[in-house]
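Every protein chain except one is present and positioned as in the full complex.
Note that the chains take the letters A and B in the order they are written out, and that residue 1 is the start of every chain.
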Amino acid sequence: MFHDTVLHDAGVIAGKDLRLEWRSRVTTNQIAPFALLVLILFAFALDPDRGILTRATAGLFWVAVLFSGLLALQRTFAIEAADGNRDGLRLSGLDPAGIFLGKAGAVALELLVLEIVLGAGVALMYGTIFRSWLLLVVTCLVATTGVAAAGSLYGVLAAGLRVRETLLPLLLLPILAPVLLGATRSFEAALAGVPSDGWPWVELLAAFAVIYVAFGVLAFGSLLEEA
Amino acid sequence: MEPVVHFRAAVSLLGRFPALAGVDLDVQRGSIALVHGPNGAGKTTLLRTCAGLVPVVDGEAVVLGHDLRQAADRRAVRRRVGLLSHATCLYDDLTVADNVRFWARACGATIAEADAAMSALGVDGRLADVSVAKLSAGQRRRTSIAAMIARRPELWLLDEPHAGLDAAARDVVDGLVRAAAAAGATVVIASHELDRATALATDVVRLAGGTVMPAPREEVTAGVS
Partner (left out) sequence: MIPEHTGSRATRIIGALTLAGFAAMLVLALVVSPPDQVQGDAARLIYLHVPVAIAMNIGFGLNAFGSAMWLWKKSRWCDTLAVAAAEIGLVFTALTLLTGMIWGRPTWGVYWTWDARLTSFSLLFLMYLGYLVVRQLPADPEVRNRRAAYVALLSFVDVPIVYFSVSWWRSLHQSATLSLNTTISGSMLFTLFVSIAVFIGCFAWLLLHRFRVAWLEDEVEAKGLDLAISERRAEALVGPRPVEAR
């Protein structure tokens, strides 16, 4: 019963966010091109001919995911901060755990789209050859869940503040350091063709995701309360 | 019978500022109370407090049987009220129909109720598929009212409900308010437009400095006519 309402409410919120995204096309028309731009900037900053890009592909990929993910998070909580919508959510009677899962789920989906775009980007521009597909896909899913969950918690915390654009990266990026590390190592292992080195990192990423999803389900309601 | 809204010396803070500095107020079921007063008198905070959005730190405040000093009660009262605030609570990138249906579903109402509310406010048909960002201020306001009434609240909290509406839309809103009160809902209107709102109201309360001033109804009505 409890789970039914939570999942129903998560569906209502995620459906609204994805419909809004579908109509405004901010992720596809602005954030995804920005992510590709970051890949090009890396090529300018590092010497593309000496193989540095090839060696650093995994790290650059995940740094680009984090930066563009920050934009997606800013956006998804900015729309809730505008025009009294936060009050609307508080008045709605939606379960806060459902709101959290809905927001985080929609963000995770947007991040996965960004990861596909970035994956195509590194394949084309850095000449990356993907292998160990299972490890790559599982790493993406688990790391994205962690980023979306932790990001939604800090997103709602910062959303009502005047300083949210600057505060969110300061709070979120140190927390996400283990995700960047784990996902990068796991990708390196996959690209090097030794997936067995990557799976322990996936476990670490999974622990992170579980902790922050649980935290969000428990704490989101009281973070939404601020007025 | 228990009043729907019962305040005794209620104090609410905005930050450290006592926006409500000891309010006494009783609103009976089925009545339409008009709260008026100068800018900064605390009208908006009074409505937000009734909606369970602002905690009561001192005094008594009971709305629909919920004690507003308790966090759990404040959460419970929110589902039962409809608040029309200055902000319209609409997502710019969604259409009128998407917005009204989303809020209706979020509040446990059906799509049919959402569509009925949209036609009551005249934002159905061709307007329903227009992005909210493209609406005029008045259309936006009507959409917001539609989203509010779709949830069929027991207590209507209307902050300047006539602001930005044309004469026809004002008549529609007045008709909805009277019908809701006749059907057993309770309405609290905050307004400084006395002439229109007084004709609607069954009780009139004057608010100033975060407190209720003694203002007999005859005096207010006399001043208007």
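By definition in this document, a residue touches a chain if its C-beta (ideal position, glycine included) is under 8 Å from a C-beta of that chain, and two chains touch if they have at least 3 such contacts.
In this text, all values refer to a predicted model and were calculated from it rather than measured experimentally.
**Student:** Check the options A:91, A:138 or A:153 and report the residue that touches the missing chain.
**Tutor:** Missing-chain contact among the listed residues: A:153.
**Student:** Using the touch rule from the top, list residues of chain A that touch the missing partner.
**Tutor:** With respect to the unshown chain, the touching residues of chain A are 150, 153-154, 157, 161, 163, 167, 170-171, 174-175, 177-178, 181-182, 185, 200, 204, 207-208, 211-212, 215, 219, 222-223, 225-227.
**Student:** At which residues does chain B meet the chain that is not included here?
**Tutor:** On the side of chain B, residues 11, 13-19, 21-22, 38-41, 55, 208-211, 213 touch the unshown chain.
Going forward, only the chains that are shown with their structure count from here on.
**Student:** How many Å are there between the centre of chain A and the centre of chain B, using C-alpha atoms for each centre?
**Tutor:** Measuring from centre to centre gives 38 Å for this pair.
**Student:** Using the touch rule from the top, collect the residues of chain B that touch chain A in their complex.
**Tutor:** 51-54, 71, 78-79, 81, 83, 85-95, 98, 102-103, 105-108, 131
**Student:** Per the contact definition, I'd like the list of chain A residues that touch chain B in the complex.
**Tutor:** My answer: residues 9, 12-13, 16, 19-20, 23-24, 79, 82-85, 87-94, 225, 227.
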